[in-house]
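For this view, one protein chain was removed and the others were kept in their places.
When the chains are written out, they are named A and B in that same order, and each has its own residue count from 1.
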Amino acid sequence: MPISNYIIFCLTLFTIGIVGVLVRRNAIIVFMCIELMLNAVNLLLVAFSKMHHGAAYLTDKASLVGAEAQIFVFFIMVVAAAEVSVGLAIIVMMYRNTHSIDINFLNRLKN
Amino acid sequence: MNLVEIAFWGLSSLAIISAIMVLISKNPVHSVLWLIAVFFAISGHYILLNAQFLAIVNLIVYAGAIMVLFLFVIMLMNLNKERDPQKNVWIKLAGAVSGGCLLMVLVSLVKQANEVNTKQVEMGIGHIGLIKTLGKVLFTDFVVPFEISSVLFLSAMVGAVVIGKKDSKLENN
Partner (left out) sequence: MNKLVYLIPLFPLIGFLINGLCRKSLSKTFISVIGSGSILASFIVSLILFFDVKSGGAMAVNPLFTFIQTSTLKIDFAFQVDQLSSLFLLIITGIGFLIHVYSASYMHEEEPQHYGRYFAYLNLFVFSMLLLVLGANYIIMFIGWEGVGLCSYLLIGYWFKNNNYNYAAKKAFVMNRIGDLGFLLAVFWIINKLGTTDYHQVFSLAQDSSKHLLSTFDVTAITLLLFVGAMGKSAQIPLYTWLPDAMAGPTPVSALIHAATMVTAGIYMIARSNVLFSMSEVTMHLIAIIGLATALFSATIAIKQNDIKKVLAYSTVSQLGYMFLGLGVGAYTGAVFHVMTHAFFKALLFLGAGSVIHAMHHEQDIRNMGGLKKKLPITHITFLLGCIAISGIPPFSGFFSKDEILAAAFAHNKIYWVLGVAGAAMTAFYMFRLYATTFLGSFRGTHDQEHHLHESPKAMTYPLIVLAILSVVGGMIGIPELMGGHHELHHFLSPILVSEKAHEIEHSTEWMLMGISVAIAAIAILFAINKFSKKPEMQDAEGFGKVLANKWYVDELYDTIIVKPLMHIAELFKSIVEKSGIDGAVNGVGRLVQYSSRQVRLLQSGQVGSYILFMVLAFALIILIWVNDGHIYRFLTKIF
């Protein structure tokens, strides 16, 4: 499978995530779109890992080239889990204070 | 078209369609369910790429834990279609157009990169995706980041508790 297929597929997923952030006002959906972008990147990392591994595998069957990328993906998932817990806590707090999860409420950056 | 290719295109189209459905569903609960579908598709890709460990972790952590958390929050807040805030049509259009522009530019980049176009992803060979191999690497080369990530979790837990706690001062007022 050509690597460009994977790249374009992941870019598409990533862009859908961006568009989601742009068009939705619901904070939870926006958050989910961010998760979507993270997953797109994860998949691309694994694809690249396999690409490099495939090249190294031809010369050395026991090669570990590319394993780091998958460890990376693992850590991204770890961090994402932590991020989600904090992020959802923030959203809950915001809902409690404003009775809304509209991100346009959070326009304090203006001042 | 062999089996692998069929699987690739099938999973890809499933993921993209589900991702689009995440965006356009009015009901947040549906969005969550569509997102779980995306995660399943991506896990399928992981299996296709011979990365079984990540596939399972992805299912357990994302589709299992995280998305359940999302569902909990949505249901706690009792969100539904009527209460979903909607953006102005023009802003939606602008967002879609700019996203499209970005995708176009990025794709053109990929198309122009000669190096990328010649490389192949070897799907079926190798063993680096196995738990055994990754475990070895994780607990030798990456043991320090692994331990640090536990600290990260601890701080995230503390943070979530502190943020989520009811503000007693606010209540008194």
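Convention: a contact is a pair of C-beta atoms (placed from the backbone, for glycine too) under 8 Å apart; a residue touches a chain by one contact, two chains touch by 3 or more.
Source: prediction; values computed, not measured.
When the full complex is taken into account, the listed residue touching the unshown chain is B:Ile91, out of B:Ile24, B:Ile91 or B:Val143.
Residue B:Lys111 is the one among B:Lys111, B:Lys136 or B:Lys165 that touches the chain not shown. Mapped onto subunit A, the interface with the missing chain covers residues 18, 21-22, 25, 103-104, 106-111. Interface residues of subunit B facing the missing partner chain: 87, 91, 94-95, 98-99, 101-102, 104-109, 111-112.
Keep this in mind: only the chains that are shown with their structure count from here on.
Distance between subunit A and subunit B, defined via averaged C-alpha coordinates, is recorded as 5 Å. Those residues of subunit B that touch subunit A in the shared complex are 4-5, 8, 12, 15-16, 19-20, 22-23, 28, 31-32, 35, 38-39, 42, 45-46, 49-51, 53-54, 57-58, 61-62, 65-66, 69-70, 73-74, 76-77, 79, 84-87, 91-92, 94-96, 98-100, 102-103, 106-107, 110-111, 116-117, 119-123, 125-126, 128-129, 133-134, 137-138, 141-142, 145, 149, 152-153, 155-157, 159-161, 163-164, 166, 170.
Those residues of subunit A lying in contact with subunit B across their complex are 1-9, 11-13, 15-20, 22-26, 28-29, 31-33, 35-36, 39, 42-43, 46-47, 49-51, 53-54, 57, 64-68, 70-71, 73-75, 77-86, 88-93, 95-97, 100-102, 104.
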